[in-house]
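Right after this comes chain A.
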Amino acid sequence: MTRFFQVAWLVMRKDLRVESRSWEMVSTTLFFAASTVLVFAFAFVRAGRAVDGAAPGILWIALAFSGTLALGRAFERERHQDALRGLLMAPVERSAIYCGKLMGIVLLMGAAELLVVLAVALTFQAPLLRHPFYLTALLATGTVGFAAVGTLFAAMLLRTQSRGVLLPIILYPVTFPVLIAGVGGTVALVQADPNLELVRFWVALLCFFDAVFLVLSLWTFEPVMTE
Partner candidate 1 sequence: MNQRMFVVVGAAAVLMFAFAPLMIAWAPYESTMGLVQKVFYFHVPAWFVMFLAIFVSGIASAVHLAKDRPAADRLALSAAELATLFGAIGLITGPLWARKSWGVWWQWDARLTMAIILELIFVAYLLLRKYGGAGSDKLAAGLALFGMANVPFLYISVNVWRTIHPRTSVVPTLGPGMFGAFWWCVVAFLLLFVVVVAARTRLEEQRARVDDLHLALEDY
Partner candidate 2 sequence: MTWGRVGALAIVVLALGMALGPTVAEAGLQPQPALDEFVPMDQVPPEDQLPAAPLLIAAYSLVWVCVFGYLWSIWRRMATVEREIAELSRRLSDR
């Protein structure tokens, strides 16, 4: 078990180290996330006032879009000089490689989330930071669920043609439940009279989703990557 986490940690460290040389992915993903929020601001702010109730949806859409972008780019790196094949040939459990990549993606999406939450709270005057603990729980469980499926699909599509457009096509329908739960929880959190019990329900549901999707992804990674 420790070996599993050691390998995952090594893979994540490798990704972080490569990223730290150029900060390309982090900076471009963050900028994209900010741009997305701005696009929604132009769409939904009328006469200087934000449309009511749009903030939770925009938050999660911005996360979904920047997450998809980050996933595509994270694995694009592995295509150069057949890096992925080298990684897969290593005498380690393949699901540990998956776990390492997943942790890297979650970190990147987390960074984007920080920016998006602040941007949405500012541009839409939404009281997102009223219950930071609950918001963090929602975002964390939602991100893990989205990234768990996304990492698997992005890895699967690495050697596929049309992978750029196929990733969102196959990712979004499967992760709609996560997005619905996330938005539902955020709505319950920012409404005038926050319904914390409902938020807890959604967080619990997200945990359940995460458990199911993580287990399925861990199991599916090995047979799918043998091609």
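Quick note on selection: all candidates are chains of the complex that A comes from, given by their letters.
Everything that follows uses one rule, which is that contacts are C-beta pairs under 8 Å (C-beta built on N, C-alpha and C of every residue); 3 or more make two chains touch, one makes a residue touch a chain; residues count from 1.
Everything numeric here is computed off the predicted structure, so don't read it as measured data.
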Candidate touching chain A in this complex, from 1 or 2: 1
Residue ranges of chain A touching candidate 1 (in the complex, touch as defined): 149, 152-153, 156-157, 159-162, 166, 169-170, 172-174, 176-177, 180, 212-213, 216, 220, 223-224, 226-227
